[in-house]
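Removed from the display is one protein chain of the complex; every other protein chain stays in position.
The letters A and B name the chains in turn, as written, and every chain counts its residues from 1.
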Amino acid sequence: MDRRFKARLEAHFEDRLTGPVRQRHDETEIRIRPGDVVPVMTELHDNADFRFEFLADLCGVDTGEAMHVVYHLWSDTTPDWLRVIADGLSRDDPRAPSLTFLWPGAEWMEREAYDMFGINFEGNRDVRRIYMPPEYTSFPLRKDFHLPDDAARSPGAGSRHMEQAHLPTDTPSATIRRLPGSRQLPAKP
Amino acid sequence: MLIVAGTLTTKMAGPLIRLWEQMPEPKWCVALGDCTCSGGRYKRSYSTVEGIDRVMPVDVYIPGCPPRPEGLMYGMMKLQQLVKQRRGHWPERAIGPTVPQDV
Partner (left out) sequence: MTTTQRPSADDPRILLDQEAGVFEPIPPYPPRTEREAEFYTLGDGEMFLNMGPQHPSTHGVLRVVLKIQGENVVDLDPVLGYLHRGVEKLAENADYHQVISQVDPLEYVSSLFNEWGAVLSFEKLLDVEVPRRAEYIRVLSAELNRIASHSLFLGWMALDLGGLTPILWSFIERDEIVEMLASLTGQRMLFNYFRIGGVNGDLNHDFMSRLGNWMSRATEQIEAGQGLLNENEIFVRRMRGLGPIDTATALRMCFTGPNLRATGVPFDIRRAHPYSVYPELDFDIPTRSEGDSLARYLLRMEEVKQSLRIIDQCLHQMPDGPVIAKLPRLLRPRPGRAYAAVESPRGQYATYVVSDGTDQPFRMRIHDPSYIHLQSVGLLMKGNLIADTMAIMASLDPIMGGVDK
C-alpha cells in the first residue's frame, strides 16, 4: 500500500477521478469516466512520475446496471498494481476508447471484451468476434445471458440461487429456501 | 482411427464432422476424456457440445479428467477386440450413446 503513490495520483488527476482512490493490499484503484481514458492513460504512460509502461490486463465487467472497462497497469515507480476502472458505460450501447494507439497488444483484449460484452472500442481497427463464431448474435458474459441449467427444471431444485434462475411455475414458494443475502435473479423469459 | 481428445465446442463441431466424413472406411472413433464422452465439467456451458456422440458414432469411450494412461491402453485393447469382432461386416452405426450387445 503506497501512500505517496495515492497522493501523487490525487495531485495529478484530481478533476478526472469520479471516486476516491482506494487501496487494499497491494492494489490501488482509481475510477474515471470513459471519455477520460485516453488522456489519463497517456499521462500515466508518458509522465516520468508514473511511467506505467506495462499494461497487464484489460477486461470488461457487467454490473447489471452499467458496464465497466477495467485496466491493470504496472510500473517500477511503485510496488502497487494500479487498477483503472472506466465506469458508467451504458448497457445498451457500451462504447469506450481504444488503447491500441498506446499498446497494440490491447487489440485482442478489446476484441474479447467486445465478444463477451458487446463493448465497442473506438479506435480499434479490428473489433470483431474472437471466440464465438462470426454469426453469433449474443454476448455471453452479460448478466442477462443465462446459462441453460437443467438442475432448476428438476423437482429437486434446491435453494442455491443458480438453481433458481428458471423456476418451474408450479413449484410452491414455501419449498424454496433462500440464503440470506442471495440475489434475486429475474426468471428466464 | 480417430481419437478425439479435449472438449468439443460448437465452433469445432463442423470441422470435426468434416474430418470424420473425410476418413476412408474402415474407421473407428475413440472418445478420450470426460469432455468428449459427455461434456464433462463444461456440460452447462453455452459453447460446449455434450459429448461427441451427439455428432458422430463412437466406438470406445475412455473417461477421466485427465484419463489415466492405463485407461488409454485398456481402451486400445477394447478397440482391438472390436476390430476382431467386426472384421468382414460393417454394421450401421448410430449416432448417440449406444450400448453394445455383449455388455
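Heads up, the rule we're going with is that a residue touches a chain if its C-beta (ideal position, glycine included) is under 8 Å from a C-beta of that chain, and two chains touch if they have at least 3 such contacts.
Here the structure is a predicted model, which is why all the values come from computation and not from measurement.
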**Missing-chain contacts mapped onto subunit A** = 24-27, 29, 53-57, 59, 61-63, 70, 72, 74, 76, 79, 81, 83, 102-109, 112, 116, 125-138, 140-141, 145, 147-149, 161-162, 179, 181-183
**Request:** Please give every residue of subunit B in contact with the chain that is not shown.
**Result:** 6-7, 9-19, 21, 41-42, 44-49, 54-55, 65-66, 68-69
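FYI, only the chains that are shown with their structure count from here on.
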**Request:** Compute the distance, rounded to whole Å, between the mean C-alpha positions of subunit A and subunit B.
**Result:** 39
**Sites on subunit A touched by subunit B in the complex** = 131-133, 140, 145, 147-150
**Asked** Taking the complex as given, what residues does subunit B use to touch subunit A?
**Response** 10-11, 44-47
